[in-house]
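Shown here: the complex without one of its protein chains, the others still in place.
As written, the chain order gives the labels A and B, with residue 1 at the start of each chain.
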Amino acid sequence: MKERTMWEQIADSLRSRSLWMLHYCTGCGAMELPPTMTARFDMERFGVAPMATPRQADIMLITGYLNTKTLRRVIYTYEQMADPKYVIGFGSCTINGGIYFDSYSTINRLDYYIPVDVYIAGCMPRPEAILEAFNYLMEKIRKGEADGWKRYKENYEWYKQNQIRSLGEVYVHDEFHE
Amino acid sequence: MTNSMSKAVEVLKSFNPFVEEIDDREIKISLSNDKVISALDVLKSIGFSHLSLITCVDWIDDNQFELVYILFNWEDGGKILVSTRIDRSNPKFITVKELWPVARFYEREIHEFFGIEFEGNDDMRPLFLELWDEKPPMRKDFDPSKYSKEKFPDRKYEKDVIKEAKIFRGEING
Partner (left out) sequence: MGEVKLFFGPNHPGMHGNFSVHMYVEGDVVKRARPLPGFLHRGFEKLMERRYWLSNLALIPRICVPEPDINEACYAMGIEKIAKLDVPERAQWIRMIVLELARMANHLSAIGGVGGPIGLYTASHWGTADRDRILDIFEALTGARVYHMYIIPGGVRKNMTPQIEEMIWKVMDYIESRLDDYENLIFKNRILHSRLKGRLILTREQALEMGVTGVGIRATGVEYDIRKVDPYLFYDKVEFEVPTATDADAFSRVYLKFKELSQSIRIIRQALEKMPQSDKVNVPISKGSALRHVVPKGMAYAHIESARGEFGFFVVSDGKNKPYRVAVRGASYPQGLYGIEKYLPGTRIEDVALWLATMDVCAPEIDR
């Protein structure tokens, strides 16, 4: 890894304190997000807040299994997000397919298609585990180790090739307005 | 059997049905496939007006699909499973969307997962799957595990846990 300049170190340290997560429930792990957001666990005390649009978001949460139809949208969304961007994979489904290991429509490992910075084990992860993951991600950002977005740029061909192998085509068709 | 169910059996006598009792509030009526639509029409008019589900079972050994229409009577809680069998090699049936408009979506789903055509239901675009390139997935001869292995790469673990467990149980030598 390259040595960071002083300005980059300062920027990383500031970045880690204000993370906006994209409000996109891709799977069932999103059920534990309302308790995490609201009074009991309150993730806002760590500086993490939900954000509606991908263009202003920093973290993307892949909350659980992804089927091929959602993965197309996830790739679209991920590529729309501005650098630096981080991905957290929720639950065993994103790690190795989990309980859907033999399903015909869900993918088995997420880091083949988009780079993942932090994984949370479990099905489904508890709010405490989610907060722990946010803390771990902040730590990684501060140290400059959360470089998934750089890896995506460097290995873009490899990621694209994997995406096309599993999806056939990444393009999202406009089905209604043909 | 509830009153409405015995009435239904009575009314359907002329269709020569095969009636099985599953529960005291649930029966299954098997009919030949040319009589199903008129039987459903009759059942709807005598109180079984709620269509719970249309579903399909793939009896691959008999080379047949079984279509099951589950009807519910809100007045006394009777359930009737109207079932019919159609040929598996050229699966075709008639739509019931005139009786229950929501059936359009159930039929679309069955078309997508079993490949059955419903005459009269022209909207047969895929509903759940996108860019599907194999045979309809709910058919018994489709192997999801093989499809998943080919398309979606697995995570390779350095440790083979299953092998270790087998060694632990003494089934193979390590």
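Heads up, the rule we're going with is that a residue touches a chain if its C-beta (ideal position, glycine included) is under 8 Å from a C-beta of that chain, and two chains touch if they have at least 3 such contacts.
Fair warning: this is a prediction, and the values are worked out from it, not measured in the lab.
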item: Which of B:S6, B:S38, B:N63 or B:S145 contacts the chain that the document leaves out; value: B:S145
item: Interface with the unshown chain - residue positions in chain A; value: 22-28, 30-32, 34-35, 37-40, 50, 52, 54, 65, 67, 69-70, 73, 77, 99-100, 102-106, 123-124, 126, 175-177
item: Contact footprint on chain B, counting only the chain that is left out; value: 22-23, 25-26, 28, 49-53, 55, 57-58, 68, 70, 72, 74-77, 79, 81, 100-102, 104-106, 113, 127-130, 137-138, 140, 142, 144-145
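What we mean here is this: only the chains that are shown with their structure count from here on.
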item: Distance from chain B to chain A - Cα centre to Cα centre, in angstrom; value: 37
item: Parts of chain B lying in touch with chain A, wherever the complex brings them together; value: 125, 128-131, 133-134, 137, 142, 144-145, 147-148, 151-155
item: Residue ranges of chain A touching chain B (in the complex, touch as defined); value: 68-69, 72, 95-97, 101-109, 112, 162, 165-169, 175
